[in-house]
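The complex appears here without one of its protein chains, the remainder shown in place.
Naming follows writing order (A, B and C), and every chain is counted from residue 1.
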Amino acid sequence: MKPPIPDYLTDILDHVRGEEGGDVAGYIRELRDADPDLLALALCTTSGHVYAAGDADVEFTMQSISKPFVYALALQELGPDAVNGVVGMEPSGEAFNELSLDQNDNRPVNPMINAGAIAVNQLINGEDSSVEDRLEKIRALFSRLAGRELQVDHGLCASEMATADRNLSIAHMLRNHDIIHDEAHDAVLSYTGQCSILVTTRDLSVMSATLAGGGVQPVTGERILTPEVCRLTLAVMSSAGMYDGAGRWMAGVGIPAKSGVAGGLIGTLPGQLGIATFSPRLDSQGNSVRGVRIFERLSRDMGLHLMSADHHSVPGVRSITREGDSTIIRLQGTINFTAAENILHELGDHSLGGKELILDVSRVTSFNLMGRRMVKEGLRRLREKGFACAIHDPEGVLTDLEFSDGTYADTVAVLP
Amino acid sequence: MKPPIPDYLTDILDHVRGEEGGDVAGYIRELRDADPDLLALALCTTSGHVYAAGDADVEFTMQSISKPFVYALALQELGPDAVNGVVGMEPSGEAFNELSLDQNDNRPVNPMINAGAIAVNQLINGEDSSVEDRLEKIRALFSRLAGRELQVDHGLCASEMATADRNLSIAHMLRNHDIIHDEAHDAVLSYTGQCSILVTTRDLSVMSATLAGGGVQPVTGERILTPEVCRLTLAVMSSAGMYDGAGRWMAGVGIPAKSGVAGGLIGTLPGQLGIATFSPRLDSQGNSVRGVRIFERLSRDMGLHLMSADHHSVPGVRSITREGDSTIIRLQGTINFTAAENILHELGDHSLGGKELILDVSRVTSFNLMGRRMVKEGLRRLREKGFACAIHDPEGVLTDLEFSDGTYADTVAVLP
Amino acid sequence: MKPPIPDYLTDILDHVRGEEGGDVAGYIRELRDADPDLLALALCTTSGHVYAAGDADVEFTMQSISKPFVYALALQELGPDAVNGVVGMEPSGEAFNELSLDQNDNRPVNPMINAGAIAVNQLINGEDSSVEDRLEKIRALFSRLAGRELQVDHGLCASEMATADRNLSIAHMLRNHDIIHDEAHDAVLSYTGQCSILVTTRDLSVMSATLAGGGVQPVTGERILTPEVCRLTLAVMSSAGMYDGAGRWMAGVGIPAKSGVAGGLIGTLPGQLGIATFSPRLDSQGNSVRGVRIFERLSRDMGLHLMSADHHSVPGVRSITREGDSTIIRLQGTINFTAAENILHELGDHSLGGKELILDVSRVTSFNLMGRRMVKEGLRRLREKGFACAIHDPEGVLTDLEFSDGTYADTVAVLP
Partner (left out) sequence: MKPPIPDYLTDILDHVRGEEGGDVAGYIRELRDADPDLLALALCTTSGHVYAAGDADVEFTMQSISKPFVYALALQELGPDAVNGVVGMEPSGEAFNELSLDQNDNRPVNPMINAGAIAVNQLINGEDSSVEDRLEKIRALFSRLAGRELQVDHGLCASEMATADRNLSIAHMLRNHDIIHDEAHDAVLSYTGQCSILVTTRDLSVMSATLAGGGVQPVTGERILTPEVCRLTLAVMSSAGMYDGAGRWMAGVGIPAKSGVAGGLIGTLPGQLGIATFSPRLDSQGNSVRGVRIFERLSRDMGLHLMSADHHSVPGVRSITREGDSTIIRLQGTINFTAAENILHELGDHSLGGKELILDVSRVTSFNLMGRRMVKEGLRRLREKGFACAIHDPEGVLTDLEFSDGTYADTVAVLP
């Protein structure tokens, strides 16, 4: 079977190809020379399936898309407290000053602006690291996130350095405020190096899906980041990833995202998807014009808006039936807190007849910690009220049958 | 059975009762006289189950918690374009000026700051509405959201008006910039009226759950708001609901939220839960000290963080088995885009043996639009490749069997 | 003799009449209806001579030109400390927020912006004053400054009040920050009243000359303000009188000034002149287009720039001659510190011959305190060195002949 998803992605690309607005970044030759008509889209699920369309294997530099990943690396290496010591996590609102440093403590307000990204870059591999070693550490991590060896575009990096005055200005001011301690030139070189790592749209979708999946690279299966690191990184992307327009983006698209000036754009839907697009034509804010269009369409068509009620609701109880003296409660789906509540509520509401209660979990996809604990506690309490309780779990999804009082749940192999 | 959730909520309240920091709001007598030891917590699921602990039936005024609901009402009445005409949806970052008006177009930057809320209040019931009629319209909506008739505390409202200089200043400036047109006094009275509506913690959890559920009041079942209105409202709450600390809140707690100076605090988890707490002791930013503690704990213990991967992942395929010439594919859970992708991927990967393919959807909780479309399209394509395809759907969850080419899926009542 | 000054002023008016840029203020009918071609210029010397050209007797409202005079009145009534308690004296630079309140102490940054002027107005006649009494006190002072009974244009004041949202916003915010305590409406009415006082260009030149002359109304001879009050008022006019363009104005024109939206513009040259112009066509900053042109020309042609060296230099010694045993030192001009230094320097430098020294002060215009003290001390020290010293002062300009040691200077009626 030819799966329909690539066709769907191709349709979307064809749809936005008519959008001819925007220009390629013009401040260095390497970006200026980019083919403005390159266009790509890739999705990667947290289960590791990648779908790509268009020029998804063309390499380009990550630029600002490197920011959330280096932030995640810093959180992973040093922990949130150390990272918070040099960078905040608040949206910058309308840029309230030239450098976006907090007016009270001089920390950059968040890691998605250049000042914050430069400060965070310095945390990698220790303060005394050489630029080469620091960049290699970042390149190595990014390679594990992408699942292949990525390279640094040293030529483009050198071009960037030749026009890096704004970043050098920031680096010197960060030194002035004791936020960083490396030479300003080296700090900017190191940051520019991370921006110069070459990726494909396909790579970015996988890297983004690693954040979506709580830190497990979905293709290789390697755990690279902790769930907490991913959660914090996505939170900052959601409030500060799209610069001044963060609020409008979360309202309209509802997917934590980050764009790069080479034309890349990633979005991350927690637990579900990494999305990446590539089109070098930029709008006046530096976001890819076609990339933004694609995300708007994906969000609308696919119901991916994080604030949408749709893809979250999971009633846990499928049915409650009576077979002779037995009441059979069939659970379904993923049993998290919300689903477990639904189950316990049904158990409490029903005037359960008969003497035996059988909990059929054969349709349950999985339990999370809170869901398992609550369902078992509900069963224990029913047993205390005099019901004979049993679990029908032919595939062992519950995994652990011990109650909070040290007793165990009974099981039943065959339903009545 | 005594359900364990109330016990759990009570445990949480006991846990935070030791937190004695913070003070009740002191600027008017009515708030100053509040009992600082009142404490309550309530949850309402999108399926309409309410769990409450502590002083959950004590009434207090909504204050700023009214803002997202009146914003939702304005969106519902006038549509996003009209509302965007008077208020933005960007975080304010560090308050960059006294009044938080956008420096380019003078609109308040978002509806969660007072300037924005006053501008939005004016949209309700038409510009020519009397204060009484406008407030009655708001009160009536809030009552439907809460599921009972709410009242305005006119005494407190009068006290607020006696010290309303800051809001009057804002209202005059909004008039000056042509954002509002009513008399400044009336505009502030109308806004103060909405803030003076009396609710209980229980009410707030239900109101919040209505936003979580895409606009359906979960207890009464009434559809009050559209899903789009809820989505936009939650997006703005997520980026601007907790003032200057919005970024830290989304990182640490991860639940779109709004606090009020009387001690209330609501959080909304899309598709899942409305949460409300009440404790009048405020921190220096005006948020309830114990309320914040409770949310931190709920988020951590219950895995409710919106940026967490945990409660989102739903592999759609449970198993693929061979029975003679038939391959049986058992689906499970909620089939949204992510799950449908998982299904199609499995179908493509497997070298399906035999001549017949049966899709067993008896364990599926529900299909969303994209999920249904993708699964049917996958089936159609397999049929084109020569497989005999049939669906086992004893409970009719697929609802619609028509393919994109106008043909229909076969069904099979009994699995081999 | 027909004096040439009026001709000169008429020439200047003719010169700028070709300048047709700018528009009359349009926000209320009374200003909108002003004849855009009205044009006037008046000068008043600190000796009380008034020269006027054009429509110098047409009345118009003072508007913001009232600000320095009410500031002076407040300083006079309450002293600098009390006034500094509610308003600063710093330039606002680029308006850094909507209301120009100091971000640390919430005081308006200076009395030339509306927030500052509203705060200062409240100081007049005590906090408990009625609006009528306060305005009457201001009107009475302004009348003494102008030398005739001025009237309030109550019709225009009422029109201003109908569109006074910006000022009402400011007044409420000042109340909110405890800077003022009157009702916001009354505070704005009182301030708007002061702006609505009717003056002619001639009046303004006299009022301005009173500030120039250290507080003595030059026509009536009445001392109305102290020199210190005038000094502070002029200092604030110099740094904040022309809003955002204060620096350019002081560089280009060099005359402390204040403009009003009705088309008036005053300039004050300390010790010398009050200048006033009137032309209702305003530039985008609200300054009179032709008024600005006139001031530029006056400054250039007449050498009135306050930072210019020209009109300040006064060598005190005219000549030193020898007549037999007598050395005669002829002083001249105004003997202030600079001139006195020049005199003492000459006395020290010269190897004074003979036995007698005669100081001829018959050409001296006047001594100031420091000048008198220094000249006498120099004379005393020469006497100690053995010279016979005498003063030739036929007109008694030195007034006081007592030395610091209690002895007296000799005088000589006729020079050798």
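Assume a residue touches a chain if its C-beta (ideal position, glycine included) is under 8 Å from a C-beta of that chain, and two chains touch if they have at least 3 such contacts.
Here the structure is a predicted model, which means the values were calculated and not measured.
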item: For the chain not depicted, the shown chains it touches; value: A, C
item: Touching the absent chain when the full complex is considered, from A:R144, A:R175 or A:R248; value: A:R175
item: Touching the absent chain when the full complex is considered, from C:E30, C:D55 or C:D102; value: C:D102
item: Contacts of chain A with the absent chain, listed as residue ranges; value: 97-99, 101, 165-166, 168-173, 175-176, 184
item: Interface with the unshown chain - residue positions in chain C; value: 1-5, 43, 45-47, 49, 51, 88-94, 96, 102-103, 109-110, 212-214, 227, 230-232, 234-236, 238-240, 244-248, 250-251, 254, 256, 269-273, 301-315, 318, 332-334, 336-338, 341-342, 344-345, 347-348, 362-363, 365-366, 368-370, 374, 377-378, 381-382, 385
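Note that only the chains that are shown with their structure count from here on.
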item: Chain-level touch network, classified as line, ring, star, complete or other; value: line
item: Chain whose Cα centroid lies at the greatest distance from that of chain B; value: C
item: Distance between chain centroids, defined by C-alpha means - chain B, chain C (Å); value: 63
item: Centroid distance [mean C-alpha coordinates] between chain C and chain A, Å; value: 66
item: Computed distance of Cα centres, chain B from chain A, in Å; value: 21
